[in-house]
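The complex is shown incomplete by one protein chain, all other protein chains being positioned as in the whole.
Moving on, here comes chain A:
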Amino acid sequence: MSYISVGTEIPALELPPITRTTLALYAGASGDHNPVHIDSDVARQAGMPDVFAQGMLSMAYLGRVLTNWQPQAKLRKFSSRFAALTQLQDVITCSGTVVELVGKSDELLARCEVRAVKANGELTLIGEALVAI
């Protein structure tokens, strides 16, 4: 395993474009049946141009970035703030950076900033993870 220090980049993940199928499958699998993500009629009634992605879908993608990097058993904390909506056909890239090493209850933790960004550079999720190293 390579040496982890402040500034270490977590390998990024570029996702395929978001489609209605992506949203429908995630709605079913996650249990988030909020129709605003899967039914265009409901989305328009709510004043949106069309269905848009579940925030937790992007957080799940960010989770994949973390567990691709380090085993899930080492994950201690994971948080996200939802900064902007993800629309149909958006291409999201998830990535992270180690920003601090902290000692806590007998283990060394990497504090990581994690983010999801659209192809146009717009940040959709920004968060933090604590990973034991």
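A few comments on the model shown:
Just so we're on the same page, contacts are C-beta pairs under 8 Å (C-beta built on N, C-alpha and C of every residue); 3 or more make two chains touch, one makes a residue touch a chain; residues count from 1.
In the analysis below, contacts and distances are computed from a predicted model.
Comparing "Stage III sporulation protein AC", "MaoC family dehydratase", "NADP oxidoreductase" or "ABC transporter permease" against the UniProt entry of the hidden chain yields the protein name "MaoC family dehydratase". In the complete assembly, the contact with the undisplayed chain comes from A:L66, out of A:L66, A:V98 or A:C112. Here the missing chain is touched by one residue of A:I4, A:M56 or A:L88, and it is A:M56. Annotation: of A:I4, A:L75, A:L88 or A:L101, A:L75 touches the absent chain (contact as defined above). What chain A contributes to its contact with the hidden chain is residues 15-16, 22, 25-26, 28-34, 36, 42, 45-47, 55-57, 59-61, 63-64, 66-68, 71-73, 75-82.
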